[in-house]
Structures are given as C-alpha cells and as structure tokens.
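Note that one protein chain of the assembly has been removed; the remaining protein chains are unaltered in position.
== chain A ==
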Amino acid sequence: MFLMFLSLIAIGIFLLADGNSDSYYTNFTSSKQSSLILGTSKAAQGLQPAVINGVLNRSDVNNFAFTVAHSPYGPVYLKAIKKKIDTNTKDGIFIVTVDPYSVSGRHKDANDVGLFRENDKFLATVSSVTSNPNFEYLYQEYSYPYIYILTKKCDYIDDDFLHPDGWNEVNISMKQKDFEVRNKSKIKSYKKLLKVYKFSDKRYEYFEKTISFLKDYGDVYIVRLPVSTPFLEMENSVYKEFDNKITSTSSKFNVPYLDMTKDDKEYEYTDGNHLYKTSGVEVSTLIAKWIFNHKNFK
C-alpha cells in the first residue's frame, strides 16, 4: 500500500515532465528524426530549428545537441545519433556544428576512448532517446529534485526552456553588468579548461564517422558557430590547424563547410560563448539560407 502510493505519486510526477523540467529531457522523448542539428551547447542554444525550417520550407529539422560534456564527437554521441535517426530517411538535412572543444579530450591520453568523460553521462546510460515519457532518464539522470518538475512548470520567470524541436531557449538578463559577470566567470573557467584540453585524433575520427554515417540519410553541412573574440582566441589555441583540418574533411566527404567565426562581432552572446536568442535567429537564418543555396546549386 505504502509502496503503491509512492509509485503512483512518482508516475504522476514523471508524466508531468516537459521542456521546463531541464535542458535535455524532451530530447529523450521526441520521436525518431529525419533531420538533425548536432553539436554542443553552442548549437543547442544558438540554432533554432523553427527558423531553419521556415527558411527551408520544411518541418523536420530537430536540434539534438547537448553540451561539451555530454555530446563531444565520440562513440557515445554517434550511438545516440544512430538511435535518434529515422532510418527510412533519404533527404534529411544534418547540420554538424564543430569547434576545437568538441573534438578534444581532457585526459592525459586524449585518445583513450575508455576515459572519455561522456561515458558515464546520460547519452551513454539512458538506453532510449525516443521514449515518451522517458522514465529511465527521469529516474537515472534527472539531476534536480523531482519537485522541480512541478515548480519549474509554475516558474514564469524561468530562464531555460527546451522546445519540442530541441532548441534550448535561454532567457537571461542581457544588461551590460549582468553580461560582464557571466562573461568574466566563463572566461575564467575556460582558461582553466584550456590547460587540460588537447586535440583528440580519436574524437576527430568519430566526427568523420558521424558525417559518413549521416551521408546515407541526406545532406551534411559542417558549421563552425561564432563566439566572441576572447573565446575564439582560446578555441584556436586548443588546435591551431583546426580550420585547415575541417576544410580537408569537408573536401574529403564532399560536404560544405561554413565558418562563421569571422563575423563574431556581429552577434550578441549570453556569456561570450553562447549566442543570445536574437542573434540565434540571425545565425539560424544565415545557415538556412546557405543550405538553401547549396541545395539549389547542387
């Protein structure tokens, strides 16, 4: 009786989980997809499927990007992508965003797959990325107290919402003072990370494997998203030959590559590293138009 009562409460609350609950849950509940945006939190927050779908006149682009901790390129992310993709797809669009961090590692041996830090995180531990509701995710990986599923629903000033199409909308104060606090702290934390980040041939190999896999289901587009100047300098210091390397991969697989880092000053960032949503609209539009042009001239 006691356990039954508790189970009912648990199920009731789990059923209420949605895009308010955290920044990832609905990515584990949406159905199999035919077009995906891939990458880390820069893509998750910066690229808006609704805008891209609007320009391309389609409705299937879905954002399946997480964070640099969860979804750098590697066996875990590739396996999750394989689970997420609708294998009947023939004309999908795959926006594969990349930066030096997403193909780097933090261990002494950056190529040791066994040490990749996403190995014990949700993309590795949750078996399904398409179950609705996803009890496994909620039980195992939901990182807040479950009361948040209720309270975040009622929190109208919530700063974080995961749209059903996978876009992680972040609403925070963009006042100069608030931005500076976030920017300062982000730069500090990334400077620390720089000391340990090393380019990983193994991750790069998986980045290429991801492209190769996706090519069977449609067109792949490689994009490097813009970041503010201090972050760009830090990114480039992780791997100086990064752009040349990507350009050569782009030719090798015959997929277009768009480097948006040259226009970094055109956009607003929430912390210097992630695009603010208004700039996200601009960047998403530009990428969609670039894809549109490519498709038409193909």
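Keep this in mind: contacts are C-beta pairs under 8 Å (C-beta built on N, C-alpha and C of every residue); 3 or more make two chains touch, one makes a residue touch a chain; residues count from 1.
Going forward, contacts and distances are computed from a predicted model.
Trainee: UniProt protein name for the omitted subunit, picking from "Putative oxidoreductase with molybdenum-binding domain", "MBOAT family protein", "ABC-type transporter, integral membrane subunit" or "Heterodisulfide reductase subunit B"?
Mentor: "MBOAT family protein"
Trainee: Could you tell me which of A:Ile13, A:Val55, A:Ala124 or A:Met174 touches the chain that is not displayed?
Mentor: Counting the whole complex, the residue in contact with the absent chain is A:Ile13.
Trainee: Determine and list the chain A residues touching the chain excluded from the picture.
Mentor: Touching the chain left out of view, chain A contributes residues 2, 5-6, 9-10, 13, 143-147, 150-151.
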